[in-house]
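A single protein chain has been omitted from the complex, and every remaining protein chain is retained in its original position.
Our next item is subunit A:
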Amino acid sequence: MTEEKQSAPRASEQTKPNIELAARREQGKLIKVLLAGSALRLIIMLLFPQFVEQHLAGRVELSTPVTSYKRLVEGLYLSSHGVSPFDGGVFHQSPLLLLLFKIPYYLPEIVTNLVFILADAAVALVLAKITGARHSLPQFSQRAGVPGEQAFACPPSVVAMLYLFNPLMIGTTVVKSTIVFSHLAVVLALYMGMHGKINASVGWAAVAAHLSLYPAMLVVPIALMAGKRQMLRSAVVQTVAKFAVAVLALHVAFTMAFGKQYFLATFDFTLRVADLQPNVGLFWYFFIEIFDEFRSFFFVVFQLTALAFAVPVSWRFRREPVFGAIMLVGVISALKAYPSWGDLALFLGLLPVYEELFKYLQYSFLFGNLLMYGIGLAPVFWHLWIEQGSGNANFFYAATLVYEFGQITMLFDFGSAMLRRELDISEPETRTHAVIQE
């Protein structure tokens, strides 16, 4: 195979002691990044609690009905007073979070803050590890490259930094949106899958699915990762079966603990989009305005549009299941029922893992601007609509449309970049030629 010959020199350019020295320096940088990111969050939480409370905590772009910290506290308060938190219209988060915060709830606020900061730092650490695994694990690093391409320009510490210092993610952690825990489960599932620890991977995917439903789609790329090591068909069947068992086990355990109500208040709630509080997604205004008789039809259409792409997207990128999984994270961020900026932050955090695709992007100026417009305009239009009353709902809706359009463009552009690069790898001599899609 010509591809393998081309990739071999990339790793052997440096001598062994140099590599070790570089690795140690890289590790030091990573630790500094993690500490700096955590410290920044802690400083904001401790020094500007008033600012966070007044200007960030209530932001619908950062916390949604299924991730809001205020609602989590209400759930903890109710369950500590012997009222089922799921028997009401406020709490819609996984019972896992109730268990996680059962003890911190009685401790000083700083403990809870640290749990969130640690979870976020852990996400960054795992992102760095995923990048590291792509660089070092043979099945990834020995993959062919495009001739003349500089290998791995984006080291793990930079990937961690891009995630931790993303303002969207800082905001998400500072308002203690519980999407952070879903992120952690997602990246752990990917990391374990890359290392071939399929059981652990499936377990984390089940936890992620339990925390925010949509990551259930990730079981497909994980099954394909398992398929790298054995017969594809049996690997897929086994992985999906394991996932089903894990999800069912969690479901049975929580049904026994909280009754059937927990299911109605969490999964059913998400699927039916029962709370129409605005967010950066497509669902809320549509379901405020849709005629009652078509409501259930469109629930199905909208949810299926997101969920139906799990298999085709994973299959399309079957040679790079990790990339397939990242694409699915992007699909989730664009099309879930209660998206927030935090979802986009995870997608943006995962993309530098495939930094070699950046130069294949065709619309980066367009989607970069669309996203910045969407992100910048949303709070302004929210203020005009809700606080001042000089705008109306259409203003905020317009900002979410721009934001969604930006996300979809970015998603599509990255997918095309991947396919275009694969063409260059398989036919390196024609990479300066014109290509078309057919």
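Everything that follows uses one rule, which is that contacts are C-beta pairs under 8 Å (C-beta built on N, C-alpha and C of every residue); 3 or more make two chains touch, one makes a residue touch a chain; residues count from 1.
Keep this in mind: contacts and distances are computed from a predicted model.
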From "Ubiquitin-conjugating enzyme E2 1", "Gpi16 subunit, GPI transamidase component", "Eukaryotic translation initiation factor 3 subunit B" or "Sorting nexin-4", the hidden chain's UniProt protein name: "Gpi16 subunit, GPI transamidase component"
Selected residue (touches chain absent from view) among A:Met161, A:Leu282, A:Leu307 or A:Leu344: A:Leu282
Touching residues on subunit A - with respect to the absent chain: 58, 60, 70, 73-74, 76-78, 81, 83, 87-90, 274-278, 282, 284-292, 301-302, 305, 309, 312-313, 316, 331, 334-335, 385-387, 389, 392-394, 397, 401, 404-405, 408, 411-412, 415-416, 419-420, 423, 427, 430, 432-438
